[in-house]
Structure formats: C-alpha cells, structure tokens
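One protein chain omitted, others in place.
In order of appearance the chains are A, B and C, and numbering begins at 1 in each one.
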Amino acid sequence: MTAISDTNTKTMDISDSANVYQKLQQWLVNHPIMFPLLLIIIVCLVVGTIAPSFWQMANVFDILRASVIRGLFALGVLVVLAAGGLEVSFTSVAALVMYSVTMLVTNYMPELGFFPIMVMGAIGGTLLGVVNGLLVNTLKAPSLIVTIGTQYAFRGFLLTFIGTALFMNIPASMEQFGQITLVTLTNDAGFEVKLPAYVLVLLAAALLTWFILNHTLMGRAIYATGGNPDIAERLGFKVPQVQLFVFAYAGFLAGIAGILHVSSNRLANPFDLAGTELAVIAAVVLGGARITGGSGSVGGTMLGVILITLVSNVLILVGIPSTWQTAILGSFILIAGLFFCFTDKKQA
Amino acid sequence: MSSKFLDGQLGFLLLVNALVVIASLFLVGPRFVGLYNLQSMAIQLSELGLLAFGVMLAMSAGRGGIDLSGVALANLSGVIAFMLTPTFATATESPLLYCWVFAGFCLLTGLAGGLLNGALVGYAGLTPIIATLGTQMLFTGIAVGLTGGSALRLGFIEPLDDFANTSVLGIPISFGLFLAIAGVLALFLKYSSYGVRLYLLGSNDNAAKFSGIKVKRMYLITYTLAGLLASVAGVIIAARTSSVKWDYGSSYVMVAILIAVMAGVKPEGGFGRVICVLMSAIALQLMSSLFNFMAISNFFRDCAWGLLLLIFLFASKVNITDFLRLRPSPATK
Amino acid sequence: MAAQPIEQALPTTRDSSATAFIELHEIHKRFGGVHALKGVSLNIEPGQIYHLLGENGCGKSTLIKVIAGAHPASSGHLKVNGETVSDFSSIKALSLGIETVYQDLSLLPNLTVAENIGLSQQLVKSNGKLYRKLDSAALIQTAKQALRIVELPVTPTFLNTQVDRLPIATRQLVAIARAVAGSAGLVIMDEPTTALTKSEVDNLIAVVRKLQAEGVAVLFVTHKLDECKEIGGIGLVMRDGELVCQCDIADLSKQRIGYLMTGREIEQGRYRAPQQAGERLLTVNQLGKTGAFSNVNFSLAKGEILGITGLLDSGRNELPKALAGVEPASEGTIQLNGRLLSLHQVDDAVKAGIGYVPEDRLTEGLFLDKPILDNAVMGILDKLRGQLGLIDKHRATEHTENMVNDLAVVASDVKAPVKSLSGGNQQKVLIGRWLATDPQLLILHGPTVGVDVGSKDTIYRIIQQQAESGMGVIIISDDLPELIQNCDRIAVMSDGRMKTIVPVEELTEQQLYTHIASGNKATQGVAL
Partner (left out) sequence: SAEKEIATVVKVTGENWFTRMGQGVEAFGAETDGVKARQVGPAKADAAQQVAIIQDLIAQGVDAITVVPMDPSALEGVFRRAMQRGIVITTHEADNVQNTMVDMEAFDNFEFGANFNQKLAECMGHQGQWTSFVGSLGSLTHVQWADGGAQYAEQYPEMELVSPKNESFNDANRAYEQAKEILRSYPDIKGFQGGSAIDVIGIGRAVEEAGLIGKVCVVGLGLPQDTGPYLESGAVQYISFWDPKDAGMVMNILTNMTLNGEEIKSGMDLGVPGYNDIQVTQGPGEGIIVRGQAWVDVDVSNYKDYPF
C-alpha cells in the first residue's frame, strides 16, 4: 500500500541511483556514531605516523584515565541535552560538592571510608541539580541561561562562604581510592603505567545512563520531551518531572565527578574544574547529540569524550604546541555542527 | 517598531539605577558620584556595553540566538591588529596613523569573525549556541596560538591612550564613541527596515520566511553587526590596557548575557531595546564599583551576579516551549 | 444565535445518562479572548458512532481536546462512567480508555513507529509514573497488533523507522494505530482521513465497525459528509462554539447541515458573473518539483480567479508554495506578463508581483506577538522610507489605519498585538498585508480556514474587488462551495498532476467531487 511503497521508494532511489559517495553519506546519516569514531581514527593515524611512540599501551591508559571526569560530566550533559535543555553549571556543582565534602570529612570524620564520602558527594550533587531543575521549571527560561546563573551563584557561594584555600591533607580513604590500580605495565622505557580503578566508575555511570535512556520509561520520556515538549505533554508525559530528573541526574554525576577529581589529584582546590564546561559540551556534540534536543547516545558521547581527550593529550607528541589545542577543538565543534546539520537536511 | 518609549522594563531599570546611586551615596558618600569615578566607570562600561549589544542583537534575531564568541573575537581582533599593523605604520614615527591602521585591522577582523558566525547560523543553519561556541574556541585558540599565550604590549602610544582615557567636556572619548554607537544602533533598529524585520524575524522566523524576509541574509547581517561591535570593544580594550591578550575579560561572556537579560531582551527572540541594555549595563557597573568601594569580596560579587540573573529571569515572562526546544521542532502536521 | 434550541431528533439520547460512557455538562473553553466553546453538553454512549460536524474554527478540535484531557475546560464539568472526574489530564483520559487521533497527529517526530504506538500504553500501566522499566517486548507486541489492524507492515525496519521520515499518509495511519492499540472505551478521530486513499479509508471504516462491535464509542471530526453517511451514526453539528444539533446522520441532508453549521441557507449563488478571459497574466509551463508534483501547465488571465483543489497529497499544497518561491520548483518555467521568472526565495516572487497568503496564519502568516501595525506594513517597508532612508512612522500608522477601515478589521488599536484579534480579523490583517504590496497575482491558500461566517463573507468580497480591479487570483482550498462561489475556473490536482481545469459555470459540487475522485487513485468521500 502507498505508505510502504513510499517509504521504500524513499530509501530505494537513494540506494540504486547513488554512487559510492552518496551511499557513504547515507550510511553516515544512519550511523551518526561513526562520525566521532572516524575523527578518532584519523587523529590516531596522523599522530601515530608522525610519532610512532604514540602506539603504546601507556597512551590508552592515560587517555582512559584522563577521560573519567570529563566523561562523567558529559553523560550528565547528554541526558539534559536529550531532553532539549542545556546545562553549564556542572563544574560549579562539582567544585562546590567536592570542596565542601572533602573539607567536612577532613575536619570532622577523617576516618570515613570512601564509599560514604562518594555517597555524600552524589547526594550533594543531586540536591544542587534539583535546584537547577526547579529553577528551569519555574523560570521557564532557556536552561542555558538559567544554568549560567546558577554556575556563578554556586561558585560564588563556594568561594565566598566555604573557602578558597587549596589543601593537600585530604582524607586517607580518598587518597587511597585514587591509588587503587587495575593493571600496571612497565613499559620499554622502564617506568610503570597504571590503569587506575576509578575508570570503572565511568564505566558504571555509562552503563547506568545507557540503561536509563534506553530501558526505562523515563528514558523515552526524556527523548519525547526533547523531540517536542507540547506533544509529549499531550501524550501524558509529565514534562516538568522529566526536567527535574535530567538536571538532578546531571548534578548526581557532577557530584561523583567532583569526589573522584579530589581523590585522583590528592588535593582539594576550589578553583579547579572551572572553565572546562565548553570542552565537555563539545564532546557531547561531537558524539552526535543535537543541541536542539531529542537525540544523542551514550556510545557516541563516550567517543566524543575520548576524541577530545585525545586531542588535548597527544599534541605534544606531534610537536604541535599545546597552545593550538583550543583552536583545533573549536574547529572540530564547527565540523561536527556542519556535519549534523547536513545529515538533518538529508533526513528531511 | 511601535511601542511607547517609557515601557515597564525601562522604568524598572531607571528605578534600579536610582536606588543603587542613592544607596551608594549613603554607603560611600559623594566621592562615589565624583567626576573622576563617574569617568572611570564610564570607561569600564564601554567595552562590556558593546559586547552586550552584540548579545542583544543575536538574541533578538530568535532561533535560540546568542553570541558566545564576543569577547574571544574582541581579543582576537586586538591580537591580529597588533601583528599586522607594524607592516603599515610604526608607533614611534607616526603614532596617529598607527592607531587608525590598528583600529582598521580590528574592525576587519571583527567583520570577518562576524561574517563567519552569520554564515554558520544563517546559511549553514547551525544552532547559534553551537556556532558561536565553536567560533569562540576557534577565535580564542587562534589568539593563543598566535601569541603563544602571552600578552603583547603596545607600549605607550599617545593617541591610543588619549582615546581610552582622556575626556572631552568631562566625557571620556571612548565612552563618547560608545554612546554614539548606542544612539545610531537604537535609531537603526527602530527606524530602519532592517530593524523592523529583525524583531519580526525574532518573533516568528517561519512566518518571516513566508513573508519574503531574506532570513539567511538577516542572520548574516545580525551576527556580522555583533562581530563589529565586539571588535570595537577590542579596540577600546587594547587602548585601555595598551596591550592585547587572548584571555582578557574572560568573565565578560556571562556578564554580557546578564546585562542583556536584565534589559528585558527575550532569550527566545523578538524583543530587545538598546536604551534598556544601556541602562542595565550602567546599573551593573554602578553595583560592581560600589562593591569595590565597599571592599566586598569579589567572590560574593560573582554570586550576586548569578542570583541577579535568576531574579531578572523570574521577573521577565518567558514562553515555556522555547527553552525546551531552542528551535521550534518540525510540526507533525 | 446563542440560545438556539438544540434539536433532539434522537430517542437514544434521552435518559441515556445511566448508560453514558462520557457526559459533558455546560463545557466552556476560552483562549485569551477567544470563546471557543460556549456551553457544550453531550452524552457519549458505548458502541455508538458520532460525527462532529462544523465550520472551520467552530470549536471541534477544542471540544475533543477537552474530552481527551489535553485542554482543561474553563468551566463546566465532565463525567466518565457516571462519576465526575477531577483534575482531568491526558494520562487520566488515556487510563480511562479515551484514545485520540489529533488533527496534527501528535506524533513524536524523533521516536520510532513502535514507540509512538506503544508508549502510551506503558504510561497508562504505570499510570504516569516514569521511574519504571520499559517493557520493550510488550511495546513491540502492542505496536504489531495495532499496525496489523490498520494494515501497516510489522517488519522490524518499519517498527524502528523514525516517524519524521514517514510520508504524511503513513503518519496518519500510525496515529490511528496508536489510538486503536489500547483497550479503548472511546476513540476520537479529528479529521483522520484527510490524507488517506479510498482503500485506506475503507479499511479504516472496517476498523471502526470492529471497535463498535466491541462496544467502543467512536467520535469522528470531519468535513466529509459522505463518509459520515457511509458509516452512519449520530451527527453532532457545532456552530461558533455551540452544539446546535444531535440527530441521526441519515436524517440530515447536506442543505440541512449547511444551514445548521452556518445559521443561514448557504446560497450556492456566486459572488460574480464569470469573466470572459482577459489579457494573459500568468503562464505556468511544465512546472515540477521532485516528490511533489510534475509537468503542471496552466495559465491565468488578469482579473481571473482560479481555484485549485485536490487531495492533501495531490500536490495542491506544494504547487502554490512553488509559485510563491517558498519551496521553489525544480523544473519548468513560470511567466508573469510574458516575463520569465526565476523564483529562488519568496522575495523574488514578491518583487515579481506575486503575493502568497499561506495556509496556516498562526505559524506561517502572522507575527502574533507583534502589533497589527508591524504585521500590516512589513511588506512595504521600502515604500515607507522617509529621509535618511528611515521609516516614516506616521505614514506607516496612516496606512495601517486605512487598511483596518477598508477591510473592516475589528481592532481596538493598530498597536495592539495581532494575537489579540479574533481568527477572522487576524486573517483580514494577513490579507491586508499582501494587498498592500499590490501584487499582480494573489495566491490565497485556505483563505477562510478557522474563520467564521461573518468574516468569511467580508474576505470573499475583498477577493472579488481585487479581481475586478484586474488582479489575478488563485485560491487553493478543499472547501468546494468556497471555490464554486468565487472562482471562474477550478483546477483539480491528483498524484502531483493537474488533472483538469473546468470552467465553473458548467459545474456543480457533485461534478467537481467526481473530478477530484477520478484519476488513478480511488478517493474518499466528498468534502462538504
């Protein structure tokens, strides 16, 4: 019947009337996740050919380790983005949580185990996230602008009322957790490369997020809201509830990220993390999530994160001064933006 | 196009300004409204104000419009001008010529950067956030790359320094320029067909397309204007600090947005008045100086800015659907 | 006409409240100043089929949105199965078994077919709570069943297709599938057949019968009387937000319904004597747009009014967009006064002297938040330039006030936002804007959709006036009386081709309908 014949012809007149190039296009359109993957491969090949020392396990470990914090942030941003919002306050959330929790524990219960500390961080982050959610719901303003506001408010609060001093004497449990290693290699140069255990946290978070997005009603509700809030509302999805959830979840991940940041750095510095927002959003966008909401996948986001980490870590190897990193990231974002615009047009 | 001059927003802003001034008189004393302080505030105001105008234009054009790349472009234009100018004029022999050439290159860079933003938003159809986020990093990155991250000193160039700091009839020249630009911009937005179309476009870009407004070109022009304004800010910054650096004023992005929102510019587009932006910029400058006078922690000021932004959002009535989808999603009709 | 006695020509509707599935009592609905529902009372009984008839903008969609819990009623109350429902909401309606196919289909563009069909049920199961596991298996099952009912394929590829990649007809079927998926007590369909072919419609009717047999009530909103008659059931006629008749559809003649809907005998009388073709204005040659229409040829004389009609996917919506440069044609030529036009954007068309009043005035036509003034003069800004090339506000205001008077727009002040106007007046402002550009060719797409009787008449007279003064006019509409009353010739499109162009004098509605029906596609019922 017409409906189907239509759909078929749609796909057909692409497939048969198309040369390889168009097929590739179409394939990319259907597999947006391939975009960051391709970029990663390109970067690796370029760097690898210029500097063979790039091909070593050490690199993989380092990139994984360096991806953890950014990865956690990115998952939060992904969820908010999928629901059609935008969030830039997560670094402030993380900083506020990590510094106050660490300080609290150090001063009053230095013996506390790592798990309870992590939980405290998660709860703290979630609460701040809820504040974001409530504000977005009540102010009915673009969430980018709302969270810019809270970003400053949270940071200002932290530095005005809680403290500004960097301190090293963090709780033993945190320090130890940062040290736990999964694998230790001794590389040809004779020094050890460790894969820290906290990469597992990112793994767990990724799995959790994937489950929420793909196997819960909330997940579908998130995409529905991102796709078209009015219709979602009409079909019985409680949009405000979705808003609240996504921001709370982003806060939750930010809180955990903060705690991990402290225990891996073995110091608590309230000035840390600020200013890394854009790189994170860049990662999510590179991973194929539309800034206009309703799309995005965990896999893509993780690839985006790895891509960003790759770019900001390996430039020294190929002798590009680190000063050009920002420019390269910027152009990557634009490329990604253009690419996905193009695929959108293809679909329409 | 047609709205009475003194609307609620403007009245409100005037009130805020009055209150701040009165408060400062009590808290700091007449010194606060002394000529010198007024001048120094005016000088500080100019660069921020120009960036805020850029944000206002982008927001008014709708489609989730915003310009995150303003400061980056301002600094980049300074850097590029610094590198190119010496090939045409030397500061020591012909300072005046040097300054004009410098300004010229700044504006050219601003023009180019603005065109890039405009092309990305208008013709390529990128969401303004992504486009200007990308260009922000790109501009910053180029500036860092070119300068290796360090500041470049212009040194003392008389005319440039005068432009930034000396006053005619008590009005600092740079501020005078800023006021002039504001005036022209206001007139232009209210009485030119571009202005009328801009606000129509902002309020419904689909209808704009159907009624023959050249939407793409409108975005191009709008973001180019924003770029130009940014580069003027770049000139003022360079003149004021007699140097150029990639990360100067990294706190301006948010403050510019704050000024715009305080001024009642609707983030979903279609509304925004120059006079209001001017007033809210002044209000912010007054408060910030007041804080400095009272030696209030600068951290607290950040906090206060954040809260202010939220409060003003609360005050302004914003349409719910626009923050859920920054661009109206294709109707299922 | 407010206190018009409701005709109760139906035994079933007496003392039915005992058996009624849904009872509405004195429902009112206001949007800002628009009073869309003015005290509607209605009983809906199990296994009964209803046809909600009425002019555009009379409140049909609003009524069903209230029943479906999408809009809270401004006043009045609503009972389901005898008990009054408090805080009625979409999810509540769904859980009570009220399923809806909205006029805009209300599909989620970025979700798959399966999800669009199956999710509502899962929501109902968890009664709105989102912190639940998604039962993918059940979702697929529901989707498959529903798709089978409407005879769509159940292949995984189709199930996982994103809805915004489907053609409109398929989307409509998906929306219907969603409605019949659940175990419904009432299925509401707001103009479900606009895009369907005859066979699809027949299939739909079969579905409806099945539902009826299962004791499900069905409420159709439609403009297509033949469909109603074929299906049978109770006709509900609305006029300007009021329910003016509930009676067996079989007992209602077209004329009768026309009278009930409009409150006056619809004079088939034409507005003007047919014109003998004057000087050639527009020549369209081999015009085509991939996926929409192809080799369309026709011409238009100065002062002539040409009607274009056809099914929704016949290309009748894309052709005018091509002529207006909104979505330019991909092949063929357009000549105006013998001058060859190249239309890449609307502005080209405007400059060439073509005006296009789009179909949806709310999203495509007007800038609702902006003053009438801006909306009215935006087309002629360049003409309003004063010294320094700046716009002369006085002349702008003057111009707008003249327009408001000429077109009898009911408005307090030209600085009031257009959204504060009533539907008809909004439409007048929109037309006024285009007349201001004094085009040689004016294209009106559904000029009176959502416009009430009074304004309709005014708008027709304006159109005629312009034609008299030598302007060429094209009206795209599926409101056949409208076409017959206003046009000199009527072109019928189907399958992207221009099938026939018929001079109107030798044409009745019935004949026109058969023209639409003919063509290789079988067709659905005649439009009223």
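The rule we apply is simple: contacts are C-beta pairs under 8 Å (C-beta built on N, C-alpha and C of every residue); 3 or more make two chains touch, one makes a residue touch a chain.
All figures in this text were calculated on a predicted structure; none of them were measured in a lab.
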Check your understanding: Considering the complete complex, which visible chains touch the unshown chain?
Key -> A, B
Exercise for review: Can you work out which residue in B:R63, B:K190, B:R273 or B:R301 touches the chain that's missing from view?
Suggested key: B:R301
Revision key, fill the gap. Logged for subunit B, residues touching the omitted partner chain are 31, 34, 36-37, 40-41, 43-44, 148-153, 155-156, 161, 164-165, 237, 239-243, 245, 247-252, 288-289, 292-293, 295, 297-299, 301-302
Exercise for review: Kindly note down the residues of subunit A that lie in touch with the hidden chain.
Suggested key: 51, 53, 56, 58-59, 62, 66, 156, 159, 164-166, 168, 186-194, 261, 265-267, 269-272, 313-314, 316-317, 322-323
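To be clear about the criterion, only the chains that are shown with their structure count from here on.
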Review point. So that we know how the chains sit together, what is the shape of their touch graph: line, ring, star, complete or other?
Key: complete
Review point. Per the centroid of Cα atoms for each chain, what is the distance between subunit A and subunit B, given in Å?
Key: 30
Revision key, fill the gap. Distance in whole angstrom between the CA centres of subunit A and subunit C is 44
Point to revise | For subunit C, residues contacting two or more additional chains | key: 106-109, 164
Check your understanding: Could you say which residues in subunit B touch two or more other chains, in rising order?
Key -> 329-330, 332
Exercise for review: State the interface residues of subunit C toward subunit B in the complex, per the touch definition above.
Suggested key: 103-109, 163-164, 171, 324, 326, 345-347, 349-350, 356, 358, 360, 363-371, 373-374, 378-379, 381-382, 385, 389-391, 393, 396-397, 414-415, 433
Exercise for review: State the interface residues of subunit A toward subunit C in the complex, per the touch definition above.
Suggested key: 1-4, 6-7, 10, 214-221, 223-224, 226-228, 231-238, 241-242, 245, 294-295, 347-348
Point to revise | Residues of subunit B touching subunit A in the complex | key: 64, 66, 120, 124-127, 129-131, 133-142, 144-145, 148-149, 250, 254, 257-258, 261, 267-268, 297, 299-307, 309-310, 313-314, 316, 318-327, 329-330, 332
